[in-house]
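Right, one structure below, let's go through it.
The other protein chains are all here in position, but one chain of the complex has been omitted.
Entry: chain A
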Amino acid sequence: MAIFNLNINGKQSQVDVDPATPMLWVLRDHLNLVGTKYGCGVAQCGACTIHLGNVATRSCMLPVSGVGNQAITTIEGLSEKGDHPVQKAWLEHDVAQCGYCQAGQIMNAAALLKSNASPSDAEIESAMNGNICRCATYLRIKAAIHTAAKLTTTKS
């Protein structure tokens, strides 16, 4: 066990865990941030996507010891009032069916828009390919990302 000081959603948190513990389980079991989901544990489905700095990262294979000083953002910290352009667009397109994978999809989409403000269909498909939606809401996700891109551009 070891103590780790983490910067999560703009707040300092301290956990005392095995250094190999993936951030996914630190978030879910130790910090009660359960918006980040367990889907596969091997970085194949994207349900556990968080931001490490500005980069979309699979938290199920990121050991807590690998985080260092980098800021972590989870779905709970993406916006204060649930009004991030990606969240708004998701509601506008009523994307979710079961909803389980959507936090991961949203975090991945938000990271994509940070690096590419106006992605093409092909760029969205390529960036989002690691996120499985078993309900297969892929077309609405794509449409919502385009809407979010517009909302972001209009805002800035």
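Here is the rule we go by: contacts are C-beta pairs under 8 Å (C-beta built on N, C-alpha and C of every residue); 3 or more make two chains touch, one makes a residue touch a chain; residues count from 1.
The definition used in the following text is that contacts and distances are computed from a predicted model.
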| item | value |
| --- | --- |
| Complex member absent from the view - protein name from UniProt, among "Iron chelate uptake ABC transporter family permease subunit", "RNA polymerase sigma factor", "HTTM domain-containing protein" or "Molybdopterin-dependent oxidoreductase" | "Molybdopterin-dependent oxidoreductase" |
| Options A:Gln12, A:Asn32, A:Asn69 or A:Thr154, residue touching the unrepresented chain | A:Asn32 |
| Hidden partner chain, residues of chain A it touches | 1, 17-18, 21-22, 25, 28-30, 32-42, 44-45, 47, 74-76, 78, 82, 87, 90-91, 94-103, 106, 121, 124-126, 128-142 |
